[in-house]
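This structure is in structure tokens; I'll ask about it shortly.
Missing here is one protein chain; the remaining ones are kept as they sit in the complex.
Take a look at chain A:
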């Protein structure tokens, strides 16, 4: 299982240099591991000396007791060594942290398919190959955008459920899988921050497992199939039909011939524009690009493939065309309880400019991305994007964030599948959804007998 991604990597035609880099990284990690091992060995030796002393002392007493004692000591030794390992790993983590005002934010290491196995939370034997692939895609930016990430996560989870085999000790799939799911969810936190859509789907699957546990008549295979179906249904109802509804809502909202400005790349907005043009209506589109992530150019290319022409502009040049823009549309990573929007970095700047120019600022967001968290500023929680290699001679620190928080007073409207709502009523919508286990009421499976 674990070798599969390794074989796949060269197939994708990766250039020679990155491979070398990976090798170097792997080497470095090997060296670190070796160092750790030697350290722990040395400590083990000292421990053994101590235990020897104790042995000598105990030799004076009865031999039978002695054997028992040694056995106990051996049992005690191992956890101590483990603790030392953990302490060392913590030290390493602290070295990775920033020294400045953002020292509270985690830095995500670059993992290769090999080095993923060294992550604390995972047992290499049980790690499913679909998660290894997913994690690497998360890291190298192949899998970007909250919707995409959530869907890919659910697909990987489905793969995992299909290949999952119950161990002999546990009889019930639902009970055993809850722990497994928790492990996986914790594992995902090592590569990118878990976005709101992912945690909603995690809550939903947990809810499904609760139902399964109550209704234990289903056997292993049946419950797997049921769970996979539930996940499919989640994707269908919360992501696919939701986006269709949002597009429908937005099409009614935006009149023909308006000039819209969109930022970065949102699947919702992309589909909305394509759908709008398919109906034979016209829009003037300005796509604002950010060179760091290059999502704007991706959107422009995608639209050009569909035969839609649009203007491309950088965020810093946006002042020039602001007076010509009628509406600004952005996608969301999540909407917070206090009405704040979490989205691609730069959105807040755009929202601020829009409010000074009195341009309506609309957010497109499916309701499964609504969150019960609330946040006021962009620095207390964020994710650091490591897009550039840091030189050792560099005399300054570089900082690049992935998200920023747009305050609710800059947002004029949220377009969701439940309707057009103001930013401050996110909390009300969440309250409604909580009554129905985050999705429509889950159908309890009955075994046909």
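Everything that follows uses one rule, which is that a residue touches a chain if its C-beta (ideal position, glycine included) is under 8 Å from a C-beta of that chain, and two chains touch if they have at least 3 such contacts; residues count from 1.
Definition applied: contacts and distances are computed from a predicted model.
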item: Name of the absent chain as recorded in UniProt (options "AFG2 AAA ATPase homolog B", "PRELI/MSF1 domain-containing protein", "Small ribosomal subunit protein mS39" or "Translation initiation factor eIF-2B subunit beta"); value: "Translation initiation factor eIF-2B subunit beta"
item: Touch with the omitted chain, as defined above, among A:145, A:197, A:331 or A:346; value: A:346
item: Selected from A:163, A:179, A:244 or A:377 as touching the chain missing from the view; value: A:377
item: Residues in chain A touching the chain absent from view; value: 100-101, 286, 289-292, 297, 300, 304, 309-321, 323, 345-346, 348-349, 352-353, 356, 377-379, 382, 394-401, 404-405
